[in-house]
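The other protein chains are all here in position, but one chain of the complex has been omitted.
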Amino acid sequence: MQNTRTYAIESNDLSIHYGTFTAVRGVNLKIERQKITAIIGPSGCGKSTLLRSFNRMNDFVPGCYATGELLLQGQNLYSKDIDPVEVRRKIGMVFQKPNPFPKSIYENIAWGARINGFKGKMDDLVEQSLRSAALWEEVKDKLQESAYALSGGQQQRLCIARTIAIQPEIILMDEPASALDPISTLRIEELMQELKKNYTILIVTHNMQQAARASDYTAMMMIDDQRAGGVIEFDETKSIFTRPKDKRTEDYVTGRFG
Amino acid sequence: MKEEVLNIKATETQSFRQFDLKKKTRIGESVIQALLFFAGILSVLTTVAIVYELGKEAMLFFGNPDVTFAKFFGETKWQPGIGQYGIWALVSATLTTSAIAISISLPLGLAAAIYLSEYASPKARGILKPVLEILAGIPTVVYGYFALLFVTPILQNIFGDNIQVYNMLSAGLVMGIMILPLISSMSEDALSAVPRSLREAAYAMGATKLESSLQVVLPAALSGIGAALILGISRAVGETMIVAVASGAGPNFSFNPLEAAETMTGHIARISGGDLSYNSIDYTSLFAIALMLFLVTLVLNLISQYIVNRFRERYE
Partner (left out) sequence: MNQRHDHFPEGADFNASLRNRYRVATIWQTIFLSALLIAIIALTALLYNVVDGAFGFIAYEYKDDPAEFTSTPVNELTKDELLVILKENLSSGAYNKLENEQPMQERSQADLLTLFLERLVRIDTKGTWSMTDSLLRGDEIRVEVAEKYPDAILEFRSWLTPQFLTTPMSSKAEFAGVRTAILGSLWMVGLAILFALPIGTGAAIYLQEYAPKGWLTSIIQTNINNLAGVPSIVYGMLGLAVFVRTLEAFTSGSMFGVTDSNGRTVLSAGLTMGILVLPLIIINAQEAIKAVPDSLRQAAYGVGATRWQTIWHHVLPNALPGILTGSILAISRALGETAPLIVVGASTFISIDPDGPFSKFTALPIQIYQWTTRAQSEFHAIAASAIIVLLILLLTLNATAILLRNRYQRKY
C-alpha cells in the first residue's frame, strides 16, 4: 500500500481553473488499482470537472487549466512534455450520454484500435471487447448495422466496449447510467464489477445507492465558500456510508442535504 | 451476468507495464495544422491584396499632377481622358438608383418580414419563403434584362417622352426588387429573435396581434432591421449589372430618375469591358473609383455587422 507503484493514479494538490475562477481546489487522491472509486457530491461541486481533468479532456474547454500534480506511474500528466493524446489512450472515458460514432457497431470498436496502431486480428479484438462489455450475444449478428439502431443501454455498453478495445489502464465514467432506465443501469453496474478485475475504474455518480452498491472507495466532494469544489472526505465506501467522519458527508449520504 | 467475460490477454501484466507518455512529434499533424492556418489566413491576404492593388493604382491616378482632391470631390464632370475628374458625375447616379432601390425594398421587405414572422402559418411560409429565395438567387444580369425590356417599356407608357430609354428609375426599381429578399430575410431574423415572452406580455395586456407586432416586437427588433437596411444600401451601391444594362452609358451629373446616367459600378464595367491600355489615366481612374466603392461598402458592412452582433448578444 505504501508503494506508489500500487496506486493507479494519484493527484497532489490538483486544482482546476477556468480563467480566474477556481472550479476545483487542492485535490489529493490516491486511486487503488483494480478497484472502483466513486466520486459523489451535490450538483455543481466539480465532480465532472475533476474526472475530466484525469484524462485531460478539459484541454478542450477554452481558458481551462490545471495546477498541481496528477501522477500516472510517476509521470505528471500536466507537465509540459506530456502528450494529451497518449494520456487519453491510457485513460479511457465513458460519457454521461451514450455517444457512439454514427458508424457500424464493428467500426465503433475498430476505429480507436486502428488509429492507435493495433496490428492484431481486428475481428478478435471486436469480439473480445464486445464480450467484455456483455454486449456480444445481443449484437453478434448485426455488427455491420448502425450503432444508432441500438437501445440507449446497449449504446452505453458499446461505448464501454470501445474504451476497452484500446486497453487503457484506467476507465473514467461520467455518470454513465444517468441517461438510462433502471434495468440498463443495473447491467452497467454488473459490468463494472466484471471490469474491475482488469481495470481501475473511476466513476462520477449522482446516485447514492449506486455509489454504495458498486464502489470500493468513495470520494466526497463539496464546494467551499468561494464556490470552488474540493474533496472533503476520501475513504473506503463502507466507512463513508456507515461512519462518515465529516458532518457534511453524513448529511449528504443520509439525504439531509442536496 | 450469463455471458462469459474473456480477459484480454496480457492485461494482468499490462497493469504493471511501464509506459511513456512523453510528447511524440507528430509531423503530419503539424503540417496539416500549418496548411489549415494558411487557408484561414488567406482570406485576410485577400483583403490586404484588395487594398494594396486598388490603392497602388489609385495612387498613380491621384499622383497625376492634373488630378486634385478638390477636382475629384468638387466637380461634376467625369472624363479623365480630357482632364475632367469630378467623381460626382458618377456618384449622383449611384445615389439616385440606390435611393430608389431602398425606398422600394425597405417598406416591402419589412412588411414581408412582419407577415412571415408574425402572421404566416407554417404552410403559407412554406410557399412564400421559396418565392423570396428564388428572387434572391436570380443572377443580376437577368434583372438587367427585366429592367430594360419589361420595366422600361412600362415606364415609357406612363411618362411618355419625359423618360429616356435608359433611365435611373427603371434600374432603381428593379434593384429594389433584387434587394427585397435580403432585407426581408434579415429583418425576419431580427423579428424572430425577439423573445416570445415579450409577445406574450403584450397579449396578456389585451393587445391585438397587430399592436403586439408593431408596438412591441418591431421596436425591439429595430437595430436588426437597421442592420438589414445598411447592408441593403451597401448591396445597392455595389450592384453592377442592372445599372450597366438599364441605367445608361455615360457619366451625367443628375438626380433626375427619368434621365440616363452612369453609376460608379456601371462606369467600371463599361470602361474595363473595352480595350484599355494599362497605365493610362482611364485605367488608373477605374481603380480610384473601385477603391472608393470598396471603402464605402466596407464601412457599411462593418456597421451592419457590428449592429447584428450587439443585437444578438442582447437576447442570448
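Here the chain labels run A and B in written order, and each chain numbers its own residues starting at 1.
Criterion: a contact is a pair of C-beta atoms (placed from the backbone, for glycine too) under 8 Å apart; a residue touches a chain by one contact, two chains touch by 3 or more.
In this text, all values refer to a predicted model and were calculated from it rather than measured experimentally.
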{"item": "Neighbouring shown chains of the undisplayed chain, as defined at the top", "value": "A, B"}
{"item": "Given B:78, B:287 or B:311, the one touching the chain that is not displayed", "value": "B:287"}
{"item": "Chain not shown: contacting residue from B:172, B:224 or B:238", "value": "B:238"}
{"item": "Hidden partner interface residues of chain A, rising order", "value": "55, 57, 60, 62, 85-86, 88-90, 92-95, 97, 99-102, 111-112, 115-116, 159, 162-163, 165-166"}
{"item": "Interface with the unshown chain - residue positions in chain B", "value": "26, 28-29, 32-33, 35-44, 46-47, 49-50, 53-54, 56-57, 107-112, 114-116, 119, 128, 131-132, 134-135, 137-146, 148-150, 177, 180-181, 184, 208-211, 214, 231, 234-235, 237-241, 244-245, 265, 268-269, 272-273, 278, 286-287, 290, 293-294, 297-298, 300-302, 304-305"}
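Note that in this section only the chains that are shown with their structure count from here on.
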{"item": "Centre distance in Å when chain A and chain B are each reduced to the mean of their C-alpha atoms", "value": "51"}
{"item": "Chain A partner contacts - residues on chain B that touch it in the complex", "value": "1, 3-8, 11-12, 14-16, 18-24"}
{"item": "Residue ranges of chain A in contact with chain B within the complex", "value": "5, 33-34, 72-73, 75, 77, 81-83, 85-87, 90, 128-129, 131-132, 134, 136-137, 164, 167, 169, 190-191, 194, 197-199"}
